[in-house]
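As you look at this complex, bear in mind that one protein chain is not there, while each of the others sits in place.
A and B label the chains in the order they appear, each numbered from 1.
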Amino acid sequence: MLWPVSARAVTEPTRESVVDASFMQIDEPRFLGSRLQEGTVLTDEGGRDFSIGDLRGKPLILLLSYYGCDGTCPVMNAELARVLPRVERFRLGEDYRVLTVSFDRKDSPASAAEFLARTGAVPPDMRHGWRHAVLKQPDVQSEFAGSVGFRFFWSDAAAAFLHPNVLVFLTPQGRVARYIYGTRMDARNIELAILDADWERISNSTAVFDMLTGACFSYNYAEGRYQWNYPLLAGVGSLVSGILMMILGSWFYRKRMGRANA
Amino acid sequence: MRDAMKRGLAGLFGAAGCLAAELAVAVPAYDGKGADAPKIVDPAAGWDHLWREVLIDITIIGILFALMTAYFIWKYRARGPGQEGESPKLSPATAVAWAVIPTFVFLADDLFVAANGWQLWNAYRQVPENRLEVHLESGMYSWDYTYPNGVRTQNELKVPAGKPVLLRMTSRDTLHSHFIPDFRVKEDSMPGRTTYLWFLPKEPGEHLVTCAEYCGVMHSYMAGKVVVVPEAEFNAWYEGEGTKLKTAGAAGAPVPAAAPETAPKSGKKKSA
Partner (left out) sequence: MNWKEWIFTTDHKRVGVLYLIGSIAAFAVAGIMALLMRAELSTVGPTITGNPTQYNVWLYAHGAVMILGFQIPALTGFFANFCIPLMIGAKDVAFPRVNALSVWLFYVGIILALLTFFLPDPPDVMWTGYPPYSTITTGNTAMYTFTVLILGFASIIGGVNFLTTIAYMRAPGLTLGKLNIFVWCTLGAFVLQLIFVPVLGTAVTMISLDKYLGTNFFDPTRGGDVLTYQNLFWFYSHPAVYVIFLPFIGVIYEIVSTFAKNRVFNYKMVVYGGIGGIVLLAGEVWVHHLYVTGMADWLRIGQMVTTLMISVPVGLMVIGLVGTLYKGSITFETPMLYALGVLFLFLIGGLTGVPLAVTSLTLHLSDTYYVVGHFHYVMAVAGTFSIFAGVYYWFPKMTGRMYNEFWGKAGFWLTFIGTNIVFWTMMDIGVKGMPRRYYDYSHFPQFEGAHQLMTLGAVILGVGFLIAVVNWIVGAARGPVAGNNPWGSRSLEWTTVSPPPHGNWPSPPSVAEDWDPYCYGRK
């Protein structure tokens, strides 16, 4: 009950639409924590096969697009490519990966390469950590997308797929940790979402700074962005004021005692 | 009279020795990672074992202290009016010893308990790979389970015997806690967060599920059950329900997944 009203319209309709937008909302509480099938085989723009299981071990940003798109898909790819270099805490390829997967059954490795060439959305120097892939097995597109709660369908009126514009953040184990919506991206939000996805590493290591950063922000489901964790900050503030009171008190005590003894 | 105190000290030393020995046994047994082993460690059995161990531990300490106190009360009762106690003033060395030695005895016992607790904790948190993963959404006042193939049940979790079951939990309104006393496990479900718990149903049978986190007016009526059935029976039911769901889905496609069976009962404020 809290969720449907709060999840904001995830498509940003560019044209007149009769589609019930709620159909494409991701039911976040249901899909957070769910996992991609490890055995799923994909083929990237260079024709190389790999499986989802091969991507384990690092956080993954999953972007579902289709390569014949002339609407938001190139925008999403380009925007992500624009923002990622500004994520300073993590490096693409070494610390995390990005994977664009097509949900259009007509797409092929060739059309992925063609998409990259046509739109120029992703500069070649980012390709080492960012693949554009298609599912190798035919007709599993909706199942694959559905496993992270992503739904889409073809609209004849628009002659395009209608789908949410969303980045899916997966943990090193391939579980959904966070969804970030919208065609406008913000480096800090991406960074914090990667931090969330990478929580298992952080909680098992001495990455104190990452831990503090993670604790200081909390995710706003309604607006799809991170914000300061106000109650925690207020709590820490009041604790500090309590400790300051004690320190001040003992300082006065020392001072008065010193004067009394002098 | 001084030797009573010496005896006390000796007793404490003895206890420390025993605990150190126990610790020496406990520590090598602790390996931290049980995940690689194909054998499934059942946390519920581990719970019963550790519970008994800790119970023995605290009973011994409790009886030691109680006997000591009872003995003192009887032995040093006042023999006449105006009499005063005559405990000796402790020398600095004894005073320090009486602080340091008990500290180490207690710390040794703490460490022993903590090491065992940690080991069991790993069993509770490391879920076997070969498992049934069910999504749970709790709400006021029901448990709504969703199986991997989309089958939904309410307040009744049907699982096959002998296979670990993982619940991935969230809540749509207030806090709840999915408590299965028979499997010695509970974990809160909260809005905006995903938590998990797992258990190993061994034999066919029924087990009570209750809510263990105060969630509202009908908190005490929020109950369900885990129904453990033989694997074949489960598979038949699971496939059957799955097929039913698919045909229903195909008839009215494209239909978003069915609405939850219970209408949310509160949260007026949020939707207003």
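The working rule: a contact is a pair of C-beta atoms (placed from the backbone, for glycine too) under 8 Å apart; a residue touches a chain by one contact, two chains touch by 3 or more.
The structure displayed is predicted, hence computed values, not measured ones.
A.B. asks: Among B:Pro128, B:Gly162, B:Gly192 or B:Gly242, which one is in touch with the chain left out?
C.D. replies: If we include the chain that is not displayed, B:Gly192 is the one touching it.
A.B. asks: For the chain that's not shown, point to the residue among B:Arg131, B:Lys163 or B:Arg184 touching it.
C.D. replies: Missing-chain contact among the listed residues: B:Arg184.
A.B. asks: Based on the whole complex, identify which of A:Arg48, A:His128, A:Arg184 or A:Arg256 touches the chain you can't see.
C.D. replies: Residue touching the absent chain, from the options given: A:Arg256.
A.B. asks: Since one chain has been left out of the picture, which residues of chain B touch it in the full complex?
C.D. replies: 1, 4-5, 43, 46-47, 50-51, 54-55, 57-59, 61-62, 65-66, 68-69, 72-73, 76-79, 82-90, 95, 98-99, 102-103, 106-107, 109-110, 113-114, 116-118, 120-121, 123-125, 173-175, 177, 179, 181-182, 184-188, 190-197, 208, 210-221, 223, 266-270
A.B. asks: In the complete complex, the non-displayed chain touches which residues of chain A?
C.D. replies: 2-3, 6, 199, 203-204, 218-223, 226-227, 229-232, 234-235, 237-239, 241-243, 245-246, 249, 253, 256
What we mean here is this: only the chains that are shown with their structure count from here on.
A.B. asks: Measuring centre to centre with CA averages, how many angstrom lie between chain A and chain B?
C.D. replies: Chain centres of chain A and chain B, defined by C-alpha means, are spaced 33 Å apart.
A.B. asks: For chain A, which residues are in contact with chain B within the complex?
C.D. replies: Counting only chain A, the residues touching chain B are 1-3, 5-6, 22-23, 27, 29-30, 32-35, 151, 153, 219, 221.
A.B. asks: Give the list of chain B residues in touch with chain A in this complex.
C.D. replies: Contact set of chain B toward chain A: 133, 135, 137, 139, 146, 168, 170-173, 191-192, 194, 196, 254, 256-257, 264, 266-267, 270-271.
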